[in-house]
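Every protein chain except one is present and positioned as in the full complex.
Up next, chain A:
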Amino acid sequence: MTTEPLTFPLTSGGTFSPPKELMAMRGERPIARVRYPDGKLGWMVTRRATIREVLANPVFSARQELRSTPFSGAGPTPPAPPGMFIGMDPPDHTHYRRLLTGQFTVRRMRLLTERVEEIAEEHLDRMAAAGPPVDLVRAYASPIPAMVICELLGVPQDYRTRFEREAAEMSRRDATPEERQHAMVGIFSYLGELVGRKRVEPTDDLLSGLVTDDAGLTDEELTNLAFMLLGAGLDTTANSLGLGTFALLCHPEQIPVITNPETVDNAVEELLRFLPVVPGTVRTALADVEVEGVQVRAGESVMVSLPTANRDPERFTDPDALDLARPAAGHVAFGHGVHQCLGQQLARVELRVAFPALFRRFPSLRLAVPPAEVPLRDDMIMYGVHELPVAWDTES
């Protein structure tokens, strides 16, 4: 039997569901043919166990210059520049990652809890002062992770304002590729300046720590590392907060599970399981390798679908239901293998603070528009909502 390869874009399965084609294939064909927008044939993996197998196998390379991507219009990618270890394999990847891992441990991230609480409360105060309706993305979901990662890295306030403006431009819905490119160049130039400033005047923060590290990183490496950390720290948590709040407002009966300190940790895992914001990641086979009985040839790109893995009935009972009380550990929202998200413990702290703080402050929080009118980021590298208009009851 021959079947046509899948092509992009895939068909939306609905606001809170993975693409239709991928959900349909997971049970019968956990690995299936795809044709990437660059015309090359490759594979799509949807089953959780198989995804973990691919991401753990060093025969599958993360080198960005080797891979095809599902995004149309993406031209050939040059090799990762020094420091951008997300697009590298060991040992280069290991060299850079280990400079940072000590800064993102479970324990260190928990120490940030109090500060994240303060930041959340400041933004809630501002929302209360402004009064409903507000766009939750702009008022809460985006600025909290931005402020946290900037403080962690040691981005001073004057840089932060400029940086946030460019970051907003980069993720603006109707930004042209040229505008995005221009914003990115702007961010790189600020970060380059900032690295210079830290060299002259190191302070007590992550970037200064890297500048003075024995590894002797170059300005280019430092700038790229800072760019990667900022980028990874922004859109990810911001989209999880925006999309998660949207889902909770559609399932208000579950809100008490996330506001309860006893159950919040698992509730956050369930939101990560149900609504991973990274639709997938791509690896390229360095040699012929068999996966689920099919022969993947050297040079073929394999995309793993994190959302379908998180709905896999082999691991999760009734996987298509959002149930904040279910055991949710074992999701792959942060990936798997040596590239598993470096900042995942930071994301957990941010989400464990920000969701409960929001619903405690505004118990009557509700959507200010019909759910169908919430603009979805189904056109972006990272899923989420562009805006989330919300309202609440005010006393007067």
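Note that in this section contacts are C-beta pairs under 8 Å (C-beta built on N, C-alpha and C of every residue); 3 or more make two chains touch, one makes a residue touch a chain; residues count from 1.
Just so we're on the same page, contacts and distances are computed from a predicted model.
Chemist: Of the candidate names "ATP-binding cassette domain-containing protein", "Sarcosine oxidase subunit delta", "ABC transporter permease" or "Ferredoxin", which one corresponds to the UniProt protein name of the undepicted chain?
Modeler: In UniProt, the chain that is not shown appears as "Ferredoxin".
Chemist: Which of A:P37, A:G186, A:G231 or A:G330 touches the chain that is not shown?
Modeler: A:G330
Chemist: In the complete assembly, which of A:A24, A:C341 or A:A368 touches the absent chain?
Modeler: With A:A24, A:C341 or A:A368 as choices, the missing chain is touched by A:C341.
Chemist: Please identify which residue in A:T105, A:Q181 or A:T212 touches the non-displayed chain.
Modeler: Only one of A:T105, A:Q181 or A:T212 touches the chain omitted from view, namely A:T105.
Chemist: List every residue of chain A that touches the chain not included in the displayed model.
Modeler: Within chain A, the residues touching the omitted chain are 55-56, 97-98, 101-108, 329-330, 334-338, 340-342, 344-345, 348.
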